[in-house]
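Removed from the display is one protein chain of the complex; every other protein chain stays in position.
Per-chain residue numbering starts at 1, and chain names A, B, C and D are given in the order in which the chains are listed.
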Amino acid sequence: SAQETTIKLTLGWKTQGSDAAFFYAKDNGYFKEEGLNVVIDQGEGSGATVTRIMSGAYDAGFGDVNAIIQNASTKPQDAPVMVYQIWNQPPFAIVTKKTSGINTIKDFEGRTLGGAQGTPTTRLLPVFAQKNKLEGEKIKISNMAPNLQEPMLIKGDIDAALVFNITSYFNLVLNRQDPDKDYKWFSFGDYGLDLYSNGLMVSRKLIASNPKAVAGLVRAVNKGMIAVAKDQNAGMKAALNYDNLINVDVEKRRLQYSFDKLIVSAEMKEIGVGDVKDDRMTRAIGIIVEGYQLARAPAASEIFSREFLPPRAERELKYTAN
Amino acid sequence: MTASDIRQKAWSAALIVLFFVAWELFCVMTGMSDLVLPRPSEVFVTLYQKFPLLWPHILQTLATTMIGFVLGVGLGVVLGAVIGVSKTAYDTAYPLLVGFSSIPKVAVVPIFVLWFGSGSVPAVLTALSICFFPIVVNIATGLATTEPELEDVLKALGASKLDILWNVGLPRTMPFFFASLKVAISYAFVGAVLSETVASNRGIGNVMMTASSNFNVPLVFAGLFVLAGLGVALYVIFSLIEGRVTGWATRKNDLIAT
Amino acid sequence: MTASDIRQKAWSAALIVLFFVAWELFCVMTGMSDLVLPRPSEVFVTLYQKFPLLWPHILQTLATTMIGFVLGVGLGVVLGAVIGVSKTAYDTAYPLLVGFSSIPKVAVVPIFVLWFGSGSVPAVLTALSICFFPIVVNIATGLATTEPELEDVLKALGASKLDILWNVGLPRTMPFFFASLKVAISYAFVGAVLSETVASNRGIGNVMMTASSNFNVPLVFAGLFVLAGLGVALYVIFSLIEGRVTGWATRKNDLIAT
Amino acid sequence: MLASGLHALLAMMRMQPDSEFSGAPVPAAAVPVAIELSDASVTFGRGDRAVPALSKTTLRIADGEFVALVGPSGCGKSTILRLASGLVQPTTGVVIVGGREVAARALRVGMAFQNPTMLPWMTIERNIMLPLKIVEPFRSQFRKLRKTEFRDKANALLEQVGLKGFGSRYPWQLSGGMLQRANLCRALIHEPRMLLLDEPFGALDQFTREELWSILQELWMTHRATVLLVTHDLREAAFLASRICVMSARPGRIVDDSPVTFSRPRTVAMTFEPDFVALNQKLRTFIVDARSAPAEGA
Partner (left out) sequence: MLASGLHALLAMMRMQPDSEFSGAPVPAAAVPVAIELSDASVTFGRGDRAVPALSKTTLRIADGEFVALVGPSGCGKSTILRLASGLVQPTTGVVIVGGREVAARALRVGMAFQNPTMLPWMTIERNIMLPLKIVEPFRSQFRKLRKTEFRDKANALLEQVGLKGFGSRYPWQLSGGMLQRANLCRALIHEPRMLLLDEPFGALDQFTREELWSILQELWMTHRATVLLVTHDLREAAFLASRICVMSARPGRIVDDSPVTFSRPRTVAMTFEPDFVALNQKLRTFIVDARSAPAEGA
C-alpha cells in the first residue's frame, strides 16, 4: 500500500447520518481495497463543497450538483464533475405550519418566507413562482441563517421557510415539533422543479491525473451505499466511529429519511443508484440556468460523468429499513 | 516642515499602493484562482461597477455599526471607569467580561435575532457587544496606572472621587482610550457584518453572503474592501481628534527644534 | 490585609455566583425555552456529562489558540514597536492594519484552508490574525506616549534607539501590553473557534457547530462556558504575571499605609 | 487681583486683616487649633518591607500661624504635610485638621508639592485654575467665570511671580524654576485657609526667591491663613515664619520648636542683622545635632 493514493474528501456539512455510506466504506476498508487513502473532513454546506474542490483544497466531496451547474456555466475548466448521483430527488421544499392558513401554494402570496441566502430553495423561488403562475413579487423573503429558520417559523416571525426537507424535518424534530402532524410540506419536485441534488463529485484534476482512483472511489462508495441501505445500524456505527458527538437516534432517522425521500425512487430502481437520466439532467440544467440567470447552459456531459460508474448490476440498491 | 510632512505622507501612500501591487503580482504569478483570492484590480473593478448597488447596503452597515459603536464606547467607558476605580468591580467584572468576550459572537447573534427579530437591532447589539471590551480594558488600565502624584494634586483640594476621575483619570487615559477606539471600531464593523450575515435583508454582510453563495468572490472581496475602507475612514477621523486631544502625551515629537 | 483580601475575593466570587443565579431565575421566570437560552444549571449538567467527550476538543482548541496567541503576541509586539517608533511605519501600517481588522475573519478562513488544509493550521492563523491588533495598538501607543523625560535619561548616555526601546519604551508600555493581552487572549479563542466551525473535524468550535445544527443548545452553551472558562483561566495567569511586572504602575494601591 | 479677591475672603474669615500682629506664636488656648498631630506616626509598607517615615510626632498649629519645618533630607517633612492635607493617614495617632479628623475637606487647603506636578494635558493657566474648579465657593461659578474673572485672577498671579504671558504654555515648556513658581500660584489661587508649602522656592535663584518671600509675607499678613512651610533654607524659615520646628533625622521627630519674634513686615535687609544671624546660627546647631542621629535604610 505504498502506492496508496490520498484523496481529500469533504462532506456537505457536519457529520450527519445521511453520510453513513462514506464512513461505512472507510471503516470496512473499501477504500483501501481500491488503493485509496480517503481523508474525510466535515463541510460547510453542500454548495461550498464545490468551492472547496475548485480551489484545490479537496479532491472530492459530497455536494450539490446545482452548484456545479452554476460554476460550470462560467468556469467550465474548473468546475468539479458529478460522478455518482446519490440523491436523485430534490430536497428543496417549503414548510409551513398547518395552522398558518396556507393550504395551497397560491396562499404564499402576501406572506413572508424565511430563507437562507443563496441556498437553491431560496434562489429557485422565482422559478417556482413562475412555473406555478404565482405572483412572485407578492412573496416576501426574509434572509436568515439556516439554523434560525425553524425557530423563527415556530415563533411565528415567518409564515413559511424555504428549506431542505431532510434538514428541516429533523430540525423540527429537534425543536420538539411533530413535522408530520403539525407541518405541511411543499416539495419543489412536486411543482415542476424536478432537480437532482447531492452526490459524489470529484475535481477535473483528479479525473485527468488519476481516473483509476476516481473509479475506485465510486466503486467503494457504491458498495457502502448498498451495504448501508441493507443495514443502517452498521452505517450508524461507522458514523459514530467517525464522530462520537452525533445524536444516533436522530441521525439514524435522517439516514432512513434520505433513502425514503431522496434516494429510492422509480428512476433509481430503473437505472440503478448513482446514475442520472440525461434528459432529466438537461431539464434540470435549464431550470438552474433560468433561476440563476446564468450566461451559458452547460451540457449534461459537463456536469455528470457516467464513465466511472460500476456496471448496472453492481448498482442494485435494496433498501430495507431496520 | 510642511514639505517634509507631505513627503512623509506620500511615502506612506506609496507603500500602501505597493502592498496592493504586491498582492496583484502574487496572484498573477501563482495563478491564484479568483475563487480563493481575487486580484485587487478585479476587486476594484467589481467595486466600481457594483457601487450603486452597494451604496444602500453600505449606509445600512455604517449606520448600525456607528450606533453599536457609540453605545459600546459609552458602555466601555462606564464599565472601564468602574473597574479601574473599584477593586471589587475589578475582581468581579473582569473575569465575567473576559469570559464573555472569549465567546464567539456568532453564537450569540441567534439569541438576539430570536428576541429582537432580524435586521438592525441584532446588528447593533452584536457590534456593541464585540467592541466594548477593548475600551473597558484600556480605560480601566489607564485609571489604575494613573500616577498617584497627579491624583494627589486634586486630593489635597478635597476633591471627590468623581472630580479626580473626571479631571485626572480620564484625561490621563485619553491616549489609551483612543488606542482602544481604533480596535473597537474595527471590531464593531466585524460585529455588525457578522450579524447581517446571520439574519438581515440589508447591509454589506448580507451582500457578501449572497455573493459568496453565488461564488462571486470578487464581490465578496469588494464587500471586504468597503469594510476596510470604512474602518480606515473612521480611523482617520479618530486620529484627527486624537491629535488634538492627546497632543500632550506625544509631545516628544514636538521637541525637535528646527 | 490578608483577611481583607480574602473578604474581597469572597465578595467578588459571590457576585459572580449571583450573576449565574440571576440568569437561572430569569430563565425560570420568563419560561425561556432551552432552545434559545438554556438555564446555567442545565448547561453545567451537560458540561459535566459530556466532559469526557469534550476533553480532546478542549485540548485541541486550547493548543491552537495558544500557538496562535503566542505568535500573535510576538507579531503584535514587533509591529507595535515599529509603528510606535517610526512615523512612516505609523502612517503606512496603521491604515492597513485597521483595514485588515475591520474585515470579518470568517472571510479569510477559506483562504487559509486552501493553502494549509483544514484543521489546526487555519485555526492558529485565524487566532493569530484576530488577536495581534490590540497588541499592536497598545504597544504603539505606549511607545508614542512615553515621557520624553524618561527617554532623555538614556539619550544623554548616548544610548541607541534600540537601547531606549528596550530599557524605557517597553517597560513603560508593560501595563498597556498586559491590558491588550486580556483582549487578545479572548479574541484568540474567538478566532480559533471561528476557524474550527468552518474547517475542522475537532475542537470546541466544531462541537458547537455540530451541537447547534442538532439544536442541542445546552451543549452549545457548554462549549461557550468552556471557552469562557479557558479565557478566564488564562486571564488569571496573565494577571499574576502582570502583578509582578507592572507593580510600579499601580503603586497607588500600595500607598495606603495601615 | 489678590487685593481684589480680598473683600470676599475677609468676609469669610474670622480675623481682621490689619490687627497689629507681633509675630509671636499665637497661644494655643486663645485661637482655635488648625492642625493637630497627636502622637501621629507614619510607616509605609507592611511586614519586612515596612519603612518608618515619621516617628510619633505631636504638633499643634493654631489658626493663622505661620510655621516653618526644617530638618535633614528624608526626615519626614513632606510626610507631615501629607498628613495635614489628608493625603496620608497616620499609622498610629490622630491628625485633626480644622476640627475634623479627616483632613481633606475640613479646611480649604492650598498645597505646593515639593515636585511641582502640573497636569500635563492642561496649559499652565488651566492648571492654576484647577482649585477654582474643585473648591467651593468658586466651583459653582467656574463654568461662568473661567473665561473671564478666574482667568484674569490666574494671569494676575502669574504676573506677580514673573510668568506673565506663560499661561498658555504647557508644563513641559517651562523651566524648572518657572514650574515651581506656577506651582505656588496654584496653591494660592483659591485663597486657602491653610497653606502647605513644600520647598516652594527650592529651584529659584536668590533674588526671585527673596521677592517671593515678600509677596508671601504680605499675603499672609492680610489673609492670615495657617501656613506650614517646609524649607532647607534657614534664612527663609526665619524670614517668613512665626515659629520654626526642627526635625531629627529619619524617622523624624520634632526636636526643637521655637518662636520667631522679629517684627513684621520683615525685610531682606533684616536678615543680615545680628539677631537674625544668631537665630540662624542656633538653628544650624540644632540641625547638626539632628543629623547626627543615624540614618540607615531598612
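One rule holds in what follows: contacts are C-beta pairs under 8 Å (C-beta built on N, C-alpha and C of every residue); 3 or more make two chains touch, one makes a residue touch a chain.
Keep in mind that this is a model prediction, so the values were computed, not measured.
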| item | value |
| --- | --- |
| Residue among D:M178, D:L219 or D:I254 that touches the chain left out of view | D:M178 |
| Residue of C:K9, C:K87 or C:K155 touching the missing chain in the full complex | C:K155 |
| Touching residue (missing chain; options D:R100, D:K144 or D:R284) | D:R284 |
| Residues belonging to subunit C that touch the chain removed from view | 149-150, 152-159, 163, 167-168, 171-172, 174, 246, 248-249, 251 |
| Residues of subunit D in contact with the chain not shown | 44-45, 51, 70-74, 77-78, 114-115, 162-167, 169, 173-178, 181, 198-199, 202-209, 232-234, 284, 287-288, 291, 295-298 |
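As a convention for this text, only the chains that are shown with their structure count from here on.
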| item | value |
| --- | --- |
| Distance from the mean Cα position of subunit D to that of subunit A, given in whole angstrom | 86 |
| Whole-Å separation of chain centres (CA-atom averages), subunit B against subunit D | 48 |
| Residue numbers of subunit A (touch at least two other chains) | 51, 55-56, 147, 151 |
| Overlap residues in subunit D, where contacts from two or more other chains coincide | 172 |
